[in-house]
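Right, chain A next:
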Amino acid sequence: MESVGSIILYFIVALSMIVFSVMAVTTRKILRAATYLLFTLFGTAVVYFMLDYEFLGAVQIAVYAGGIVVLFVFAILLTSRPGDNTERLTSKSRMLGGVAAVITLIVACYSLVSRCALAFAQKPEMETPDMQQIGATLMGTGAGQYLLPFEAVSVLLLACIIGGVVVARKR
Partner candidate 1 sequence: MEITAVYYLIPALIMFCCGVYGFITRKNMIAMLISLELMLNAVDINFVVFNRFLYPEQMEGMFFTLFAIAIAAAETALAIAIIINIFRAAKNIDVRSLNEMKF
Partner candidate 2 sequence: MFSNILIYFVIIPLLMLAGTGLCRGVRGIRAVAVTGSIALIALSVYLLVDYIGLRAAGDSAPMLYTDSWMWFEPLNIHLAVGVDGISIAMLLLSSIILFTGSFASWNIPQPKEFFLWLILLSTGVFGFFISIDLFTMFMFYEVALIPMYLLIGVWGSGRKNYSAMKLTLMLMGGSAFLMLGLIGIYYHSAPAGHELTWNLLEIAAYDAVPHGWQSFLFPMTFVGFGVLGAMFPFHTWSPDGHASAPTAVSMLHAGVLMKLGGYGCFRVAIYLMPWAAQELAWIFLILTGTSVVYGAFCACVKTDLKYINAYSSVSHCGLVLFAILMLNTTAMTGAIMQMLSHGLMTALFFALIGMIYGRTHTREITQMGGMMQILPYLSVCYVIAGFASLGLPGLSGFVAEMTIFVGSFQAGMADYLGGEGSLRLVFTIIACCSIVITAVYILRVVGKLLLGPVYDDHHRSLTDATWWERLSTATLIIAVAAIGCFPNFFSNLIKTTFTPEIFTVLGM
């Protein structure tokens, strides 16, 4: 049984996530969309905290909210001209997209609710993984440890930096 506070918190977070993500895709101002995305990402971070993954929540805020959204904002500012940041969606395509999204939602929800008993699992007790443990797992080479993907991601990031520079470089 959860505490009432956490239930209330849950609802606030869930509702804000849903609302902001809907707004992020429906708003016509692109900068606003980025802002709503930021809020959604914050909500996600909160979810991580609620599920006792504090490190993950911190990463989410630092990388997503702090890095990626800033990147978006820069990009928007670089590529938008005044008055150009509105786009008109035809009602037809909007409707089609909406229908597709809704059908997806229905299908997924239906299968989740009616077919997936695991979805109703109780939250078991868990110790919050401490930093030492996370660090060891990330740096270890044994079973269930992640040095190789870690290094792969580092290479990817390096490649991405170089690639970004090369692609965006002015010729």
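Details
The rule is short, and it goes like this: a contact is a pair of C-beta atoms (placed from the backbone, for glycine too) under 8 Å apart; a residue touches a chain by one contact, two chains touch by 3 or more; residues count from 1.
Here is how the candidates were picked: all candidates are chains of the complex that A comes from, given by their letters.
Computed from a predicted structure; not experimentally measured.
Put simply, of 1 or 2, the chain that touches chain A in this complex is 1. Interface residues of chain A, counted against candidate 1 in their complex, comprise 1-2, 6-7, 10, 14, 17-18, 21-22, 24-25, 30, 33-34, 37, 40-41, 44, 47-48, 51-53, 55-56, 59-60, 63-64, 67-68, 71-72, 74-76, 78-79, 84, 87, 89, 93-94, 96-98, 100-102, 104-105, 108-109, 112-113, 118-126, 129, 133-134, 137-138, 144, 146, 149-150, 153, 156-157, 159-161, 163-165, 167-168, 170.
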